[in-house]
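For this depiction, one protein chain was excluded, whereas all remaining protein chains were kept in their positions.
Going in written order, the chains are labelled A and B, and every chain counts its residues from 1.
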Amino acid sequence: MDFTTLSAQLNASTIIPEGIIVLTILVILVGDLILGRSSSVQWSPYVAIAGLLSSVASLFFQWDVADPIAFLGGFNSDALSVLFRGIIALSSAVTVLMSARYVEQAGTALAEFLAIMLTATVGAMFLSGANELVMIFVALETLSISSYLLTGYMKRDPRSNEAALKYLLIGAASSAIFLYGSSLLYGLSSGETRLGAIAASISSVEDLGLIIALVFVIAGIAFKIAAVPFHQWTPDVYEGSPTPVVAFLSVGSKAAGFALAIRLLVTAFPLVADQWQFVLSALAILSMVLGNVVALAQTSMKRMLAYSSIGQAGFVMIGLVLGTEAGYASMLFYLLVYLFMNLGGFTCIILFSLNTGTDEISEYSGLYQKDPLITLALSICLLSLGGIPPLAGFFGKIYLFWAGWQAGAYGLVIIGLLTSVVSIYYYIRVVKMMVVKEPHEMSDAVKNYPQTRWNLPGMRPIQVAIVFTLVTTSLAGILSNPLFTLANNSVSRTEMLRAAIAPTPTETVSLDTTAQ
Amino acid sequence: MQLEYFLLLAAALFCIGIYGLVTSRNAIRVLMSIELLLNAVNLNLLAFSNYLDPAGIKGQVFGVFVITIAAAESAVGLAIVLSIYRNRNTVDMEQFNLLKW
Partner (left out) sequence: MIQFLAETAWLVPLYPVVGMVLSLPWSPGIIRRTGPRPAGYVNLLTTALGLLHGVLAFPAVWHQEPTYLYFPWLEVAGLNLTIPIELSALTIGATIVITGLNLLAQVYAIGYLEMDWGWARFFAFLALFEAGMCALVLCNSLFFSYILLEILTLGTYLLVGFWLNQSLVVTGARDAFLTKRVGDLFLLMGVLSLYPLAGTWDFSQLGEWAKTAELAPATATLLGLALIAGPMGKCAQFPLHLWLDEAMEGPAPSTILRNSVVVATGAWILIRLEPVLALSPVALTTMIAIGSITAIGGSLISIAQIDIKRSLSYTVSAYMGLIFIAVGTHHIAAALLLVLSHALAQALLTMSAGSIMLNTITQDLTQMGGLWSRRPISGLSFLVGVVGLIGLPPLGGFWALLKLADGLWESRPWLLVVLLIVNGLTAFSMMREFGLIFAGQTTPMTVRSPENIWLITLPMTVLMGLTLHLPLVLQVAGLLPSWASLDKNVALLLLSSSSMGCLAGALVYVVQIVSTPVRLPVPAIQNLFANDVYTPQLYRSTIVFGVASLSRLANWVDRFVIDGVVNLVGFVSLVSGEALRYSTSGQGQFYLFTITFASIAIALITGWTLISQSFPIL
């Protein structure tokens, strides 16, 4: 059996995007060895971005494959996983843009950082398509272990060390709990590891073992997406880690967690769908309330964004628990716009901390006078996170709430609306701090604000990232039709969701306003 | 021997692991407790594999993966403990609260 027939049998072409990234990792590592550490800032970020973007481009060709199942059922490259992998690769690309200067200025090796970051990306991408318990575990651990390394990358900084240790201990414990749940699942299904087969061979609903497996699996997922009460690591880890890593954790890693949640819960637990929807609704409510309320009391920008990301995850979970087509589509759409606005915010924070060396919110006061670009971009991104029209975040929220209202989840939608009002308060507080201050009320950091030197190595990528996220955040709302269509198509083309979605009679209302 | 005994042993081991995880003050002991958790899972997997899936033995393969990744995880964990020891001269879990609130 030669290589081509083997790969055709395994349907190996479905993992070309991941293959491209693995290749990029090798190129960066070998190139770094040959060319030396000092020159890596000149080329390695660009290689990484080229690799990630060509991976996104090759995902484009995966959209329409006839047979998405690969590796004997271990990997599923359906439209849902393609979209999630695209989100992850794109978020990783933007993160690479903002990390080059940050890592360089911290005096640590850039090429290794990029290699670990890309490994995490590969793990997250495999996780989005993983369709089998062993595969899920390996992908999850690839993502997690690389994330621990990234978190502790500033190895001379005790805060970074501490963040890494906490993240590692809690992450390892959560994945052990998740694994225990998976092992129960393996036993309950009499020895099946593929998700579809597990659901088919579990017959009795009235089994405590199934409930325990479900709860343990949810605990693992909830840790990954930082849902309350599995969230307490988030603010600490976000505060201590290097900022580009936080950006990746809050977007890429979370998106992978949601991909895992959809695939695992929908495919393997259809029998206890009511239970998992109930548990996740409770987690969503807790996340929205606690995340947004505690964010009010934060003084550090990174910590505030940590709590804000907990709250945002709560909003996204609304789409997850609805179980309707509009629910899943709105969740995907929200993740797409969340990618741009959140990464835009983090890019601005990185640039600010590169220029001043601080992350305190109070140090931002009066920034408008010194750096209009950061002020504009950060304001737009934060207002969009708060859901102010006509920015992208508003449309994401409105679609989520609309889907929720349609599906009859009134409680969730009302809590979502109320907490989003609370969230506007702390977002706008930062905006006000930057814009609405007289020259004499400037903070010390802003008074000594240096002129941004765009010609330093690694600064251009930051500029590109800021402008790109700014433009997409402002325009993705008004011109959101392509994104809407993308999210909807990806849901409607996905086999497993099509089977899970109950036919909804409410969809038949005639919506055509152009006909008359 | 019955399957239940293996499962009970695994559950007990898992609980011991959780207990050690929450109460140990030494970071190395916490890492060891995590190994206990993973070994409980391995026991579970092997028991299921032998009793329910003797033809496919997928559980044993799963177990090999778990052992491998556990090794990687503890390597990374020890590396992090090492670097934190260099910076702080302690591995006491209660000292690690620079980041809070």
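Quick notes on this structure:
We take it that contacts are C-beta pairs under 8 Å (C-beta built on N, C-alpha and C of every residue); 3 or more make two chains touch, one makes a residue touch a chain.
Fair warning: this is a prediction, and the values are worked out from it, not measured in the lab.
Of the candidate positions A:406, A:443, A:472 or A:494, contact with the hidden chain is made by A:406. One of A:46, A:61 or A:278 touches the chain omitted from the figure, and that residue is A:278. Among A:106, A:422 or A:459, only A:422 touches the chain that is left out of the view. Which of A:343, A:388, A:430 or A:496 touches the hidden chain is settled by the complete complex: it is A:388.
Counting over the whole complex, chain A has residues 165-166, 169-170, 173-174, 177, 206-208, 211-212, 214-216, 218-219, 223, 229-230, 232-233, 235-236, 275, 278-279, 282, 290, 293-298, 325-326, 329, 368-369, 372, 388-390, 394, 398-399, 401-402, 405-406, 413-414, 417-418, 421-422, 424-425, 428, 432, 435-438, 480-481, 484-485, 487-488, 492, 506-507, 509-514 touching the chain that is not drawn. The set of chain B residues touching the chain not shown comprises 18, 21-24, 30, 93-94, 96-101.
The rule is short, and it goes like this: only the chains that are shown with their structure count from here on.
Residue ranges of chain A in contact with chain B, taken from their complex: 133-134, 137-138, 141, 145, 148-149, 152, 155-159, 161-166, 168-169, 172-173, 176-177, 179-180, 183-184, 186-187, 190-193, 235-237, 239-240.
Contact residues of chain B toward chain A in the complex are 7, 14, 17-18, 21, 27, 30-31, 34, 37-38, 40-41, 44-45, 47-49, 52-53, 56, 58-59, 61-62, 65-66, 69, 72-73, 76-77, 80-81, 83-84, 87-88, 96-100.
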